[in-house]
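Here the complex is missing one protein chain, while the rest keep their positions.
This part shows chain A:
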């Protein structure tokens, strides 16, 4: 990935105009921060943050039985997904290791899939090789992707004159968490879902690249909305307890070790028939040998990715994500520990620069999520 020349995204000039500090990420030049990670993090928790996530891969899967074909390589119940509904899922290697995590939406016409930017080309090659030729896989390279996240996201989005198409969506309040709808903003087609990766209520908006600057401007004209960089996106998702592919998940980890058993649908557990089913179903039944857990950290010193975890003298795990949690005002982390040490409240130590730091296995999310689910106001 780092061998690729750094590409520019459609909003590149827009970010620079807004004072963003740009860094290379996933082969692209991306905004890491504008005014500062702490301020941007807090703004998103209290108002609404606009994130450019156009580096992520947007794919369409078309053809009869596309959902059934996809179910060989993901453990979710994709054929049961109704139009306008989406699901978090995992792309599985033949041995059940996780190749990527992804959001899969039934658009009514096709499956719309969002994958991580750093591995999108690998994902596409793998999916193409695994899916029958009758299934068409389209990489929507001319689409940009924005995420509007935070408790005031719906309020801000409602002020743009966006009309729902086909599925009868009249405004943001018609969508609940993990719903999606095709829309029109004037003449511009948008794919809007009520989702994101910050733990907050919010939306992801797929927009043709040629219109993304106008849409970003229209959103940032709303008093609730500010542009937010990748730095705060990372601290927000860590507080939300959400794993980051390439850090907290990789091809050596199966979904049960990754603490993502919710992504293995009930029907699929009974039927199997997906890559690594034998390993994964056995781990479901017997428990995994190691498991992704969250940690609170004593003191103020952050414990970061790569720090070994000890129980007394025994090294029993490793930190995979860690940093300072702005909302909590203290460091937090996640990582893998041997199964015997995964219970909530287990007291362990991480080693940072030769020093032992007490850490405690803790419940995730670290900050309660703000998703707008049906039945909740």
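Brief remarks follow.
The criterion applied here is as follows: contacts are C-beta pairs under 8 Å (C-beta built on N, C-alpha and C of every residue); 3 or more make two chains touch, one makes a residue touch a chain; residues count from 1.
Here is the rule we go by: contacts and distances are computed from a predicted model.
Between the names "Transketolase", "Glycine cleavage system H protein", "Probable sugar-binding periplasmic protein" or "Cytochrome c oxidase subunit 1", the one given in UniProt for the chain missing from this structure view is "Glycine cleavage system H protein".
Within the set A:89, A:198 or A:235, the residue that contacts the chain not displayed is A:235.
Across A:49, A:150, A:302 or A:317, the single residue that touches the chain missing here is A:302. In the full complex, the hidden chain is touched by chain A at residues 32-33, 36-38, 41, 231, 234-235, 300-302, 304, 323-324, 326, 331, 353.
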